[in-house]
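Here the complex is missing one protein chain, while the rest keep their positions.
Chain lettering (A and B) follows the sequence in which the chains are written, and residue indices restart at 1 in each chain.
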Amino acid sequence: MTSEPIVDAKLAQRRVPLIDGIDKVTGRARYTVDLDHADALVGRILRSPVSHGNIVRLDVSKARALEGVIAIVTGDDCPYTYGVLPVAMNEYPMARGRVRYRGEPIAAVAAIDADTAEQALALIEIEIEKLPAYYISEDARAPDAVLLHDNKPGNIEREVHHEFGDWQAALAQADLVREEKISCAEINHAQIEPHACLAEYDPLTERLLMQSVSQVTYYLHLMLSRCLAMDESRIRIIKPFVGGGFGARVEVLNFEIITALLARAAAGKVLMALTREETFLTHRARPQTDVTVKIGMKRGGKITACTCEVVQRGGAYAGYGIVTILYAGSLLQGLYDIPTLRYDGYRVYANLPPCGAMRGHGAVNTRHAFECLLDRMARELGLDPFEVRRANLLKPPLFTLNGLMVNSYGLPECLDKIEQASGWKERIGKMPPGKGLGMACSHYVSGAAKPIHWTGEPHAVVNVRLDFDGGITALTGAADIGQGSSTMVAIAVAETLGISLDRVRVVAADSAVTPKDNGAYSSRITYMVGNAAIDAAQKMKTILTEAAARKLEARPEDIEAIGEVFRVSGGGEQSSLPFHEVAKAALVDRGAITVSGTFTTPVEAQGGKHKGGAVGSTMGFSYGAQVVEVSVDDATGQVTVDKVWVALDCGHAINALAVEGQIEGSVWMGMGQAMSEETRYLDGLPAHASLLEYRVPTIVESPPIKVFIVESHDPNGPFGAKEASEGALASFAPALVNAIANAIGIDLDEIPVTPDRVMQALIDRRRQARLAQSVRAAS
Amino acid sequence: MHAPSPPPRKRLLRLKLNGRWREDAVAESDLLVDYLRDVAHLTGTKTGCDGGECGACTVLVDGKAVPSCITLAVRCEGCSVETIEGMATQGRLDRLQRAFHEKLGTQCGFCTPGMIMAAEALLRRNPNPSDEDIRAALAGNLCRCTGYVKIIESIKAAAEVTP
Partner (left out) sequence: MSTLASGLRVAHPHSIEEAIAARAQNPGSRFLGGGTDLIVNMRRQIDTPNALIDLSRVDEMAEIVAKGDILRIGAGVTIASLAGDASIAPYKAVVQAAEGIAGPGHRNMATVGGNLCQDTRCIYYNQSEWWRSANSFCLKHRGDTCHVAPQGQRCHAAYSGDLAPALLVFNPEIDIAAPKGCRRMPLADLFVEDGRAHLSLTEGELVVAVRLPAAPPPSAYAKVRVRGAIDFPLAGVAVALTSSGGKVGSLRIALTGTNSRPFLLADTDRFAGRAVDDKLLQEIDRLVQKQVQPMRTTTASSNYRRVAAAALARRLVAQLAGQGAA
């Protein structure tokens, strides 16, 4: 009677290793460059040596004549623009007429081997008539600056001006008004796998197979079709194992289109493996940003108004720019109660590699500036940093001023958790010299409620399949790039069906078999694909339950399924059936079963009605808060992060192990941006284009990170879950800068806080003190 | 018509790869990582940078962890070279592999083979490493996904298992 159902122990503990983890630890996992390319040609790209100019001559005839060169393509071979936003595609895979940044592709070669391909590149003759080039926003915006794009006056891709409520009156009512200008350097995703793709064109069937490092194979599919003028049905995209993305591979990248063009021109297979330097040149990451933020505050810490100006140096092409500059403003809301708000955003063109989306897309730099200012004002008012944040909490469910929907809100609990764990109350103000504590909060969307390509289709579709073998196969277009999305799908299906995880196989991101998915961006997969997977599994469960009911001669509503056993509730041993028998019964008369689950966001979740109001809208925000403990060496300017306590409200941890991994990874990535990472261009050439000069933190200076998971059970999330991969990132940098202020009494206005910047601040302070002294002496 | 330069002359390289002696023709300019991936077809060893900066290509040469992307293949004549493919034997995961899998020491997996090889060299030398020992031994291996927290946990868990 009381025989325990077989429950999957790992599922029950919610600590499930990745379903493809074994492939990764054994070296079996095949990433793009590991795919069989024995008969593939080698692709290489010729890149612009100048920042800005008109191509007056491009002669590939000598290169074409080199033995072993099979194909050469140039801008002439592709007259179609590409891009991620249908309204802003102003980029060609290879320059046509004009080059706008050093490193921009001009031509490409497919040859029998690397040596030949490189010799061919050297034989291509180009002549470029130089134009003035701009590397900082201010220069590009100067009245007499040459335009990068003729239809974009002032070299501005997009200006945003949003006003909500009477912010002027609210500022006037504040007890304290302060403004700060804070700058964040440009950074890069620096995923450890360099970019690569393998394209195969069969001239006989006129079909193209593309295998690439993509996060959104659907975009790649669309853009290949557009740029090669091929029918979408003749293209197949497969995503092999991908070594990280963090946003780098959301947009379609020039080398992917170029490789497809080469494969078609060569009538064969071409492997394009970019160097680390080229991977940096491809860029599409977080722009250099100047944030000027002003807050009006009551004595008790309540915010009355906020105004914020953001200038992003977006690089040479539109890319994601419009979305990034909108995010930077819209996500000022959704974390605290800000009753009035003004936002002015400027996305500026410059002669540098185009920026794009990166983990925490758009939100990170504004959040940094805001949280720094909040702390500085709290200090002035004699308030504790926790107190000032608690004075501004939201009271959900609600819609923010700019129309963002907030249902679940675990921020208060996050604050309690880290305050307690870090011993904040006992320690703050009592740290030894050079040591400090700082804190900050952040949030992020669980999937953009309105996708970029609005087609009227559901936001996510997952198919679940059952055949004679009794295996359950989940088919999803969602790209697992290391974040573990396929594992999440497997868990969602297994839990819903009440079966063991081992029975579930996930097939992901192969356009020939998996349903289209909008891809791995804006932390949408768990929320949207998770819900779609549950929906599909529920449909499958209905079918299985009906089959079990038929077999057991019971009513379907009396059947319960736990641990791979279907039974009549309250019945004995005889009234139960193991999974495989139910599966067989379900196949009778109808054969193999495929059900389709979907997820769609309701209109009210899709943001405000104002222009750009959809950006930032989501079904649910994750909420994070962290405390950072630092030591500052005031002789050398070196900062050490001693420890981090972080709490994240992810709604519900479907897999706590994976959630921890995502939180640790995002906090740490925030640390990289805050401490050491930045791109540096020397007249448009990237001085940072290596993993020596682009300083991703090593394990040595990476601190212990204590993670607390907060579960606010979102009413619409899959099992109540929200996102967990991005929300904690943005609070690291402000927590660090606030901790440094606590340690040495200096407010730093620039990140990363490299030793030279800290030292400069120390020197400036000494100079000011001396000056003040001499002024006093003279008076 | 330009003629490309002739392919380089090759010579025989004899080494013990994952416990088995073998002999292959290699160019003297071949790097060890090229030999492993293109000649021996062991693609578990990864490359993440343009030379010597990330540790993804770490393998063991005579038991020592080295970056194979700046090691000449011909230098390994007579040496024992071990890669990630040599770690699992007879269908059983090695203790580090198991720990990295179960403790989520791997996310995207791209740094993982190099990490595991560097950790293996450490555990052979120091069976009970402290957090600081682990940090020192993996200082040349960059990971962009994990923040290293679970990598350290994985290695500590593996150290508790007798090999």
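The criterion applied here is as follows: a residue touches a chain if its C-beta (ideal position, glycine included) is under 8 Å from a C-beta of that chain, and two chains touch if they have at least 3 such contacts.
Fair warning: this is a prediction, and the values are worked out from it, not measured in the lab.
Visitor: Can you say which of A:Asp416, A:Glu701 or A:Glu750 touches the chain missing from this structure?
Guide: A:Glu701
Visitor: Which listed residue (A:Cys227, A:Ile654 or A:Ala689) would be found touching the missing chain in the intact complex?
Guide: Residue touching the chain left out of view: A:Ala689.
Visitor: Can you list, in ascending order, the chain B residues touching the missing chain?
Guide: Residues touching the hidden chain, for chain B, are 5, 7-8, 27-31, 34, 38, 50-53, 55, 58, 64-67, 69-72, 74-75, 77, 118, 136-141.
Visitor: Extract the touching residues of chain A with respect to the undisplayed chain.
Guide: 42, 47, 49-50, 102, 113-115, 273, 275, 277, 635-638, 675-676, 680, 682-683, 685-689, 692-693, 695, 697-701, 754-756, 759-760, 763
The working rule: only the chains that are shown with their structure count from here on.
Visitor: Compute the distance, rounded to whole Å, between the mean C-alpha positions of chain A and chain B.
Guide: Going by mean C-alpha positions, chain A sits 29 Å from chain B.
Visitor: In their complex, what parts of chain A are in touch with chain B?
Guide: So the residues of chain A in touch with chain B come to 17-18, 20-31, 33-34, 62, 65-68, 115-116, 119, 123, 189-194, 241-244, 246, 275-277, 481-484, 657-658, 660-661, 664-669, 671, 690-692, 696, 698-700, 702, 704-705.
Visitor: Touching residues of chain B toward chain A in the complex: what are they?
Guide: 1-5, 37, 42-50, 53-54, 56, 83-85, 87-88, 93, 96-98, 100-104, 106-113, 116, 131, 134-136, 138-152
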